[in-house]
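Encoded as structure tokens, here's the structure I'll be asking about.
Left out: one protein chain. Kept in place: all the others.
The block that comes next holds chain A.
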Amino acid sequence: MTTMLNASPTAARPEIIREPTRAGTGAIQTPISAWESVYRIGFLRKGFILLVLALIWEVYGRWLDNPLLFPAFSETAGALVANILNGVIPERAAISLRTLAIGYTIGVSLAALLTIVAIGSRIGTDLLETLTAMFNPLPAIALLPLALIWFGLGTGSVVFVLVHSVLWATALNTHAGFRSVSNTLRMVGMNYGLRNFGLVWHILVPAAFPSILTGLKVGWAFAWRTLIAAELVFGVSSGSGGLGWFIFENRNQLETANVFAGLFFVILIGLFVENVIFATVEKRTIRRWGMQH
């Protein structure tokens, strides 16, 4: 039967046996071209985009020629440098960042507490899910009137809305991350004899780190946005206002270039946190571990 199957309709063909040689195959590794290696550097690509945007801004500003409505890039940059040099913007930014740090820390700690409760029991999960479903869609600014009644004008109210904006986004992402940790990793942790907090700390937190980091990033963006908006509304009587108050003040005085400079600085801080702080954390953790490419 096997001979039947092996019988070929054509004439028998000779077998071919070769010895692979190294000669003539050329170099196995060749370096990539100079242009490609420059193109691979992320901040150069992003810097190029920023340059183009600044150029468009400058051209449009000059063409419009109305500094009261839309100052050009050069005027904004000038106002920014002037305000940095006279110490106004750094002082205001320090106030904003201090408030932010307080609100962010409280928010993240509460989120950690809530997620630990949530993974501990079924009812804890329900609690987290219900609370996030209720409060996550609620804009932080909508809580301002309530915050004013409870905490009065000033830092207390701003911190309250900050906590609200950070807490739900961070808790939601962290919890989703914990739930998506592979069962095998959990079993490995239990095999080592890890239980409860040991398991959370040594296995779940690092395994869910990509989601936790996303939560922290989303929380940061929400917080920064909320902070500036809240300062615009009631930085007024808190005595020493932050960047939001700086923007508001200059709008009242029709110093549009200063308003732009304030907004520009808000953006700069945002870019710095995103592209320097978070990017470094990402590179040192999840990129290195092969959890993100």
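Keep this in mind: a residue touches a chain if its C-beta (ideal position, glycine included) is under 8 Å from a C-beta of that chain, and two chains touch if they have at least 3 such contacts; residues count from 1.
Everything below uses one rule, namely that contacts and distances are computed from a predicted model.
UniProt records the chain missing from this view under the protein name "ABC transporter ATP-binding protein", selected from "ABC transporter ATP-binding protein", "Rod shape-determining protein MreD", "CopY family transcriptional regulator" or "Lactate utilization protein C". Here one chain is not drawn; of A:T10, A:Q29 or A:N191, the residue touching it is A:N191.
Of A:A140, A:L172 or A:I203, it is A:I203 that touches the chain left out of the display. When the full complex is taken into account, the listed residue touching the unshown chain is A:T285, out of A:S74, A:T125 or A:T285. Contact residues of chain A toward the unshown chain are 182, 184-185, 187-194, 198, 202-203, 206-207, 209, 285, 288-291.
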